[in-house]
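Only a single protein chain was left out; the remaining protein chains are all shown in position.
Now for subunit A:
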Amino acid sequence: MDSNEGSSLNLSASSIRITDVTQDGDTLTFAITSQKLGSSDGVCVFRTFEDFDWLHQNLCGQEDVPGLQGIIFPPLPAKPTPSQTHAQSKAVKQLGFLAMGNNWKIYCQALELYLQQVAAHTTLNKNKALDNFLTNAESPGKQRMRKGIFNRLSQAVEEMRKENHRDVDEFFQNKRDRNANLTALYKGTTERFLEVVLAKQRLAVDCGHFSTSLYLCVSQDDPAAVAFSKICLKLSEIFETVKNNFEIVADNDLSTLGLGLDLETRYQEAEKEMLFRRTCRLVELESASRSTEKAKPNRRAAMEEVKKAAEKEFDLVSSVAKEEIQRFHGSRVGVLRSFLIGWCEKQLSTAKQSSALFSQHLEACRELSED
């Protein structure tokens, strides 16, 4: 859905695509294409992860947006770690599903979704950085934004105790509790699904070994041995089919449900961060209130001002947050639905094809002449 009123973005959010990725040493470069609104003109730019980071920092650090902290920011995937030594398992540990698939395919899809989500966000798509990012031939380069207040590292340990701070609003307390629960569940489910997919890939490798070993069993010396060789060859073919089946099934898993679960997990975490920011504002407000009450009369007016500002900020954030929460919960079910359907359809199609192949093998086996 493209809501571009007042937006400086002249592009259609749903048309944003990452069409290519190239690796140079340790750096990945992504080719991003998008279409201008209402025309068939397209734009193509090349960006690295640093550029994405720059964009994200810009979005998070905007100063002129009221209640910015109430926004659930579309989650940017973590930095990709391509490595010459092909240490895929390390990448998988860090990035989970996003590191799997050929040639960073899943990662690109995740980035693509990120851009689409940002471009579709009615507040965020007004940011000029987005337009710059998507259309400027030159990359934003090494412009360094000041570190946003949303730098994850800044939510340091000493602030963690604020997480459990009791809320004044039943709605929000409830949301925080549910979110904490769901975030943990989705994270766990994603990890477990990853294990399942990895197990399937291991099985594919095993089947490949079996198939190859059988192929090497062939000997042609003796008429009786020939019959056995034919059987070994047939079995080798069968296991080749089994291997392919596993590979495709794992691939289906990765590219649909895997990606979907990963996305949902990160989005839940983004919601969590937003709720935490709001809680921090609440803590500030309450502490400002206490200071005001305790202030000596000569300081009271000044403290009042501080308190009023904090209150205003908190109210703004809360109202933006409420909207964002409704929006998020409305859209996430649809997103999960489409991933689940996509997954199911792919697996169904693969299962049918495999079924047909096994059936053919069975027929062929029955016809193997018994010497």
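The criterion applied here is as follows: contacts are C-beta pairs under 8 Å (C-beta built on N, C-alpha and C of every residue); 3 or more make two chains touch, one makes a residue touch a chain; residues count from 1.
The definition used in the following text is that contacts and distances are computed from a predicted model.
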(message) When one chain of this assembly is omitted, its UniProt record names it as which of these: "Sorting nexin-1", "DNA polymerase delta subunit 3", "Sodium/potassium-transporting ATPase subunit beta" or "SEC24 homolog D, COPII coat complex component"?
(response) "Sorting nexin-1"
(message) One chain isn't shown here. Among A:36, A:105 or A:234, which residue touches it?
(response) A:234
(request) Against the chain that's been left off, what residues of subunit A make contact? List them. (result) 178, 181-182, 185-186, 188-189, 192-193, 195-196, 199-200, 202-203, 206-207, 209-210, 213-214, 216-217, 219, 221-222, 224-225, 227-228, 231-232, 234-235, 238, 242, 333, 336-337, 340-341, 344-345, 347-348, 351-352, 354-355, 358-359, 361-362, 365-366, 368, 370-371
